[in-house]
Structures are given as structure tokens and as C-alpha cells.
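All protein chains but one are shown in place.
Here the chain labels run A and B in written order, and each chain numbers its own residues starting at 1.
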Amino acid sequence: MSDPKDFVAGVDSDQRRSPTRVVFVTRRTSAQVKANYEEQVQTYPEVLFRVLLAVEILAIVLVVMALLFNAPLEGIADATHTPNPAKAPWYFLGLQELLHYFPPVVAGVLVPTMLVVSLIIIPYFNINIEAAGLFLQHRQRRLRIFYLTAIGLLVFLVAFHVYVAAVPTLIVAIAMVIAANSSPASHSAPRRYLASKPMAWWVMTWFLFELIVLTAVGTFFRGPGWSWVLPWRS
Amino acid sequence: MPGKTDKILEQVEQSRVWRSIFRSGRGTSTLHNALAIQQSVFLHLFSTKVRKRMLSVSSTWYLGTLTLGTFFILIVTGVLLMLYYHPSVPQAYADMKDLQFVVSSGLFLRNLHRWSAQAMVFLVFAHMFKVFYRGAYRAPREFNWVVGVVLLLITLLLSYTGYLLPWDQLAYWAITVGSNISAAVPLVGSKIHFLLLGGNQVDANALLRFYVLHCLILPLAALLFVAVHFWRIRKDGGLYVHQSEPKKAGVVDETELVKEVQ
Partner (left out) sequence: MKSVKQLISSVWRALFGDTMRAFAIVSVILMLTLAIAPAKDHFSQWHRYQNGYLSMISDRGDAISLRRRFEPGIQQIWHPEIGVVDRCETCHEGLKEASLADVTTQPFRKHPVIPHPLDRYGCTICHRGQGPATTVEEAHDSKLAGVDPILPARYIESGCGQCHQNALTGTPQLNLGRQYLAQYGCVNCHMVKTPDGTVMKATDNPPSLEHIADKTTRDWIFTWLKNPQAYAASATMPNYKLSDADASDLSAFLISSSKPQAGDVDATIIPAAKNADPSAGASLYGESFCATCHAVQNAAGNLVGGDVGPELTRVGNKVKPAWLQAWIENPRVYDEHTLMPHYRFTPQQVAMLTGYLMSKSDSDYSTDAHLGTATPAQIAHGRKLVVELGCAACHTINGVKKPDNFAPDLSQIGSKPLAQLIFLPGMKQTLPTYIASKIKDPGSFGPAMKMPQVPVTDAQREALTTALLSLSDRSQTMPDKLRIAGFHQTTYEPAGHAGKLMADLACMSCHRINGHGSDMAPDLSYEGSAVQAQWLDSFLKNPNTLRPALTRRMPRFNLSDADRKTLTDYIMVAYQSPAIDPDKAPPAVNPPALVEQGRQLFYSKYACQSCHTANTNTDKGYIGPVLAQVGTRLQPAWIYAWLKNPQALRPGTIEPNQNISDEDARAMTAFLMTLKSAGKQEGKQ
């Protein structure tokens, strides 16, 4: 047993380290808190002016952009002449790319609804609050589930000729395989990094990767009839 | 010279009128600074003091702040653009031409609004991913994450509704493509489509509807949720920061703690 006086109560907002704040009071001492001193600053003026500074720099960048590049404006809307291709705003082009492969119910309704719902439930889905690496616990079971899911998903995407989405999926899957075969004590820094990532991290990374690839393909690589074009060859 | 301006400033700040507006008074003490935040209806959403580590650029990249910045730019340029805009067919398009060719700095205003809107959508996504990768969505900040998701949707809707307003081919067909997706919702798809456009196809009714959504309903909703978002930052213990300081020697091993409690 160590000396009770050696206890240090931490003031910590890191939920991973201290999910619940505990106060230890021993029999022989009165209640006392020995807080870690952490430097604090006044919101006014320190934070406020930093915020304003950041916003102003952003404003300068945007003003310069507005001076240099004109917002697009085409001919007046004409319901009788459909441009080819008719593209949605860029942030929806990932969805439009999916619409090219799947029926609207799937690509236009099911996928976005699932995305929003899963984004909302992320913080309530705290099975792995310790944020330990995905394959560090229950390794065999998790590996089986991972292989089944990854191969199923890839087969599904390739069956529907969605190579655009299959490629990022494949890359993430390969990274996960590497992670599964690495230990947190590995000598290589990237392997240590991958090995330590929890499931939520992998899912979100896969989502981000798909989002970027699908949006980029929809924006730059799609021409008349949603055919594949190379942007540098117009 | 500086002494003189200081004196004038001091006189102004101690005048009755100034004091009636800014009650925090003159001074640089902690109390004064705290009051400056606390006494302002806008700033009291924030706490008066924050941990210094929250200010580091690397932890947040100021993405939330910058998103708010684009939102302010959008409000200012948007209100100015509203002065030149009629949500009617075909005058809406003619107004774009007027902005481009006859309104002083009209094209600049439209450019700034457009690029800020694109920047805002980008920054909102970036903010979301940054928050996720920092793990800042975890309890007790779950609800603020949900508010953030709502704000993401509002931002997308704002951008989408604004996309139609120039009434050019780009706008018209982007909205036609987008709104056709809503028709795919099972059972009530065509009803939703009709409700969204105020008709069966993108036309003057859709333009008016999108205008009202873009200029009134969605910005108000965004302001409301932004206020909640900020309030919750304060209530959830300030911005999330990593426990990045080196562990102190005195910190006890968890297993031992458990034993002690027993």
C-alpha cells in the first residue's frame, strides 16, 4: 500500500483517460483538491482578437479570390435545352456519381439517410471508449468479421461495376490488413499508427476517402452522358 | 500625440453614454475583461476564460471559427445582393446581368458570396472530420456533435437553395437533377418533390420557394443552431483539448487506484 498523500486528483477533460471524475478522500485527511495548474487566458481580448484575426485573414483570401475569379453564369434557364451533362452542385456530385450506378431509391434516398443517421449516432456508439486498436482485442473474431465485410462489399461494388467506389474501399481494406498484422510495439511508425486505430476511425476514414474520390470523379472526370473524360483533354 | 488620443479615448469611454452601453468599464483587469464577455448578449455564449491550449492552431486549425467567418461574410454580401435581386422569372437572370454590368462592384459581391458559400461547405466538412479525428465528439459533447450534424445539413441546404437563384442553365439543371432525387423517396416521393418545388418542375414557384428558404428560413435556423452550438461548447467544458502534457510522475497507475478504493 502506498502513502495516501501521494494521490493526485487530476482536472482532466479527456474522457478517454478519466471517463468519470473521482474524488478520493482518505480517512485521515480532510477533503482537499490538488488541481493541476493549467494556464488560462481571458476570452476578451486574447481569444476574441485571435478569432477576428483568423476571420480577417480568411476574408482577405476570399476577397482576393472574388477579385480574381468570376462566379460562373451561363445562359438563362431554359427547360427545353438540357445541357449534357447536367451536374448538381459539387458537394452532391458524389451522390450523383452513385446515382449513375444504383437506382435513385438506393443512391438518392437510402445512402444519404444512412449517412446522416450514422453521423448522428457516432457519439452514442461508445462501445470502444478506450479507443484501442481494432484488432488488439478479440482478434480472431474481428478478423473474420472484417474479411467477410470487406470481401462482401468489394464483390458487391464490382458486381455493379462501381469501380470508382471499389478502389478506395480496396485501399482502406489493404490498410486494415496491414493494421491487423502490426503491433502497437512495431518499430515502424506508420504501422504503430495504423495498429492503434479503432473501428470508428476506420469507418470514418473509409467514408472520407469515398467522399473525396466520388466527388472528384463527379466533378472532373465526367462528361456528356456521364461518360468518363479526362479533364486535361477537353 | 499617442498620449492625446489616449486621453480623448479615455474621456469617451468614461462618458455617461458609453458607460450606459458598455457596462464593463475601462480597465484591463481580469474583472473588466470578464465583464466584457459576460455583459454582452452576443459574447456571453462564451466562457470568460479558456484554457490557453485551446488557442493552439494545430489542435483545431480554427476550422469552426473560419466557418463562422464565412457565415458572417455570407450574411453581409447576401443582404447586399438581396437589394438587387427579384425572385421572379426571368427578372432573376436579368438581375445577374445587372450585377455583372451596371451595379457598382456587383460582380465582386456575387463572386464573394459564391466563393464564401463554397468555402463554407468545404470548411463545415473539414471541421466535422477534424472534430472526429480529434475524438472531440465523445461525451459529454455528443449532443453538440448532433447539433453540428444539423448545421452541416442546414449549410448544404443553404448552398443548394442559393444555387437556383441566378436562374441560369447551371442553376436550373443542377436543381432539376437534385430535386428529382427527392421524387425517389418511397411512397411520398412525388409529394415531397411537389412540396419542395411548389410544382411539378423547376419554375417560378420553385424560385420563390428557394428564395424564401435561402434568405429567411434557413439563415434563421442556422443562427439558432449556431447559438446552441456555441452555448454547448461552454457548457460542455470548453473546447476539447488533448491531454498532451507529459504525465506527471505522481500520477498513479489505474490498477492501484482500484485497489485503494476497495
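Quick notes
Note that a residue touches a chain if its C-beta (ideal position, glycine included) is under 8 Å from a C-beta of that chain, and two chains touch if they have at least 3 such contacts.
Every value quoted in this text rests on a predicted model; they were computed, and no experiment measured them.
Residue-wise, the contact with the chain that is not shown comes from B:Q169, picked out of B:S47, B:N144 or B:Q169.
For subunit A, the residues touching the absent chain in the complete assembly are 45-46, 49-50, 52-53, 56-57, 59-60, 63-64, 66-67, 73-76, 78, 81, 83. Residue positions on subunit B in contact with the hidden chain: 94, 97-98, 100-102, 104-105, 108, 169, in rising order.
Everything below uses one rule, namely that only the chains that are shown with their structure count from here on.
Inter-chain centre distance (subunit A to subunit B, centres taken as mean C-alpha positions): 20 Å.
Subunit A meets subunit B in the complex at residues 1-2, 4, 6-8, 10, 12-17, 19, 22, 24, 36, 38-48, 50-51, 54-55, 58-59, 62-63, 65-67, 69-79, 81-83, 86-92, 95-96, 99, 103-105, 108-109, 116, 119-120, 122-124, 126, 129, 131, 201, 204, 208, 211.
Residues 30, 33-34, 36-37, 43, 46-53, 55, 62, 65-66, 68-70, 72-73, 89-90, 93, 96, 100, 107-108, 110-116, 118-119, 121, 125, 128-129, 132-133, 135, 137-142, 145-146, 149, 152-153, 156, 159-160, 163, 166-174, 176-178, 180-186, 201-202, 237-238, 240-243, 248, 250-252, 256-257, 260-261 of subunit B are the ones touching subunit A in the complex.
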